[in-house]
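Note that one protein chain of the assembly has been removed; the remaining protein chains are unaltered in position.
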C-alpha cells in the first residue's frame, strides 16, 4: 500500500476503536439511544446463544430492557483486532470484561469477546454486526450465554 | 486536515496513551514521585466526591499516602477516547479496573472512568486535570466514591 493508504488505514482503525469505546461508555451511562446509534439501521446483534436481534429499533428496545435491569455496569475492552476487507468494511474482535450490579444489589461479571462486522457510512464507521461470545461468567450460570467455542481442554 | 497534520495527531494520541500507561505502571510499582511527574505543576485532581487536590506537590503527598495503604495494586485501562481541542490540548476519557490489596490483606476492586484534560508541555503531553468517576466498587462501600453520573436505570 502507498503511504497515504497506510495512513488512512491507521485513521480508520482509530475511528473504529473510538466507536467501540463509545458503545461501552453509553452502556455504562445507561444511554441506550446513543448506544444504538453506533449501529447501522439494518444491523444484526447476538447476545443470546441462538437468537439474533435484527434492526436498530429492535436493538434499542433490547438495550433499554437490558440496561434497566442494572443499577450499575462497567465494560472494559482490550485485545482489539481489526482486519480490513476493503476500504469501507472490516471485521473485528475484542475482549470484554463487563461487571454488572443488578437492581437487587447482586453482581455478576462477564469475561467474553465481541466478534464484529464494521461498515463505513456517511456518519463514519458503524457496527453492522456484533456477536457476543462468552468465555465464562462469575455470579451467573454461564451455560445460558453464547459460548466462545474454545477447543476441548483435554490433552490428546 | 492535511496528511502531515493527521499523522501528527496519531502521534499525539500515541504519546498521550503512553503517558496514561505510565501513570498506572508507576502506581502499581509504588513510585509516587514518578507518577506525579505525568501531571503539570498546577494540576487539579479529584479522587474524592467533592474535594479537588490542587498542585503537583499536594498531589504527590496524596499519592504517597494512598499507595502506602496497599501491599499490591493493579490498574488496567481500556476504552480510551481522546478529543483534541487544538494542537496543544485535549480532553480524554478512559475506563479503569483497579484491584487493590490493603496492607491487612483485604481486597477491593474499582470499576471506574478517568475524565482528563491533557496539555502539551516542553517535556511532552502531561495531565492538567484528572477526575475519577466510579461506576462501582466490590469489597468497599462505593457510595463514598465520586459517582459516574449514570442515568437512572428505571424504565420510563
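Remarks
Per-chain residue numbering starts at 1, and chain names A and B are given in the order in which the chains are listed.
Note that in this section a residue touches a chain if its C-beta (ideal position, glycine included) is under 8 Å from a C-beta of that chain, and two chains touch if they have at least 3 such contacts.
As the structure is a computational prediction, the values presented were derived from the model and not from experiment.
Interface note: of B:67, B:82 or B:135, the residue touching the hidden chain in the full complex is B:67.
The residue from B:57, B:103 or B:144 that touches the chain not shown here is B:103.
Of the listed positions B:31, B:91 or B:119, the one in contact with the omitted chain in the full complex is B:31. Considering the complete assembly, chain B touches the hidden chain via residues 4, 7, 10-11, 14, 17-18, 20-22, 24-25, 28-31, 64-65, 67-78, 97, 99, 101, 103, 107.
Although one chain is hidden here, its contacts on chain A can still be listed: residues 3, 6-7, 10, 13, 76, 78-81, 93, 95, 97, 111-113, 135-136, 138, 148-155.
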